[in-house]
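These notes are about the structure you will find just below.
And then chain A:
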Amino acid sequence: MSFLIGTEAIAHVAFWIVVGLTFGGAVIAVFPRNIIYNVLGLVMALSGVAGLYLYLGSFFIALMQLLIYVGAICISIVFAIMLSRPLHLEVPKRSVPKVAMAAGASAIFFAAVVGVIFKSNWVPAPEQSGDWSVVTIGHLLLTRYDLVFEVISLVLLVAIIGAIVTAGYSRRFSS
Partner candidate 1 sequence: MPMEFAGFPFLSAILISCLAGFFIILCLPEARAREIKWVGAVCSGMTLALAIYLFFAYDKSRGGLQFVERVQWIPSLGIQYFNAADGFNLPNLLLSGIVFFTGVLTMWELEIRVKEFFALYFLMVTGVFGLFMSMDLFFIFVWYDVSLFPMYPLIAIWGTTRKEYGAMKLTLYLLAGSALILPAILYLFVQSGLNTFDIVRLMQPGTFTAYQQKFAFILLYLGFGILAGVWPFHTWSPVGHVAAPHGVSMVHAGVLMKIGAFGVLRVAMFLCPQGWQHWAQLMALLASIGIIYGVLVGLRQTDLKYVIGYSSVSHMGIVGLGLSTMTVSGLNGAVFQMFAHGVMTALLFSSVGYIYDRTHTKAIAELGGLSRIMPVASGYFIVAAMAGMGVPGLASFWGELLVLLSAFETYPIRGTLAISALAVSALFMLRVVQKTFYGPANPKYVDLQDVPFSLGVPRMILVTVILLFGFFPSLLLDMIETASIPFINGLPR
Partner candidate 2 sequence: MKWMLFSPEIFYLLAALCFLLLSMTGRLHRRRDHHIALALAVAGVAVCVASLQLEGSLFSETYKIDLFSQVFKLLLSVGLALVVGICSELRGIQERYEHEVYLLLFPCTLATMLLVSSIHWLGVYVSLELSSYSLYILVALRKDWTQGIEAGLKYFLVGVFASAMMLFGMVILYGTTGTLDVKQLAQILPGLMSHAAVVVGLLLALSGFFFKLAVFPFHFWAADVYQGAAHQIAAYIATVSKVAAIAVLVRMVAMLGGSSDYFVHVLAVLSVVSMTVGNLAAIAQKDLKRLLAYSTVAHAGYVLIGILSMNPGGYAGAIFYAMAILVMKFTVFLVLVKVAWDGTNLEVDGLAGLHRRSPLLAMALMVALFSLAGLPPTVGFTGKFLIFTAAMERGHFALVLIAMINVVISLYYYLLMLRAAYLLEPQEQCSPLSLSAPIKLLAGALVVVMVAAGIFPRYLMDLARNAAQGLM
């Protein structure tokens, strides 16, 4: 029982904790009827994913994950909820057949994916060049992935326009 002790064991335990955080967060994000709980669940799940990145040895991405998803996006969702309609109005009922069908479909998909994962021999992750520093990522973004980088800025522009337009709607809606 040597694997119970030592750094390896700690890493194992940490991994399963992180996985648990992710799954638990996802469940909380979907099931409770109070939307604030949903957001908190989302925060939890996203933090878990950040932990997974950390586990994979990618500090930069883990940091970005926390900064962007947990720090920015979830907070803005909370703001949006605060600014929108009161929460105590009645919520539409869940229709049981729909929930059952959704659960069934996702179960089938999950089973299929698990099957695929177990049936195929994965090529081991390419030997990391060891250099996943911010400098390298920055270089790559401005050379090989230049186009992608630029297009993302356009996506943001369009998204902002969309936000303005739809916000205009909701303002008219509430007035």
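As a convention for this text, contacts are C-beta pairs under 8 Å (C-beta built on N, C-alpha and C of every residue); 3 or more make two chains touch, one makes a residue touch a chain; residues count from 1.
Here is how the candidates were picked: all candidates are chains of the complex that A comes from, given by their letters.
All values derive from a computational prediction rather than experimental measurement.
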Direct contact with chain A in this complex, candidates 1 or 2: 2
Chain A to candidate 2 touching residues, read off their complex: 112-113, 115-117, 119-123, 125-126, 143-148, 151-152, 154-155, 157-159, 161-162, 165-166, 168-169, 172
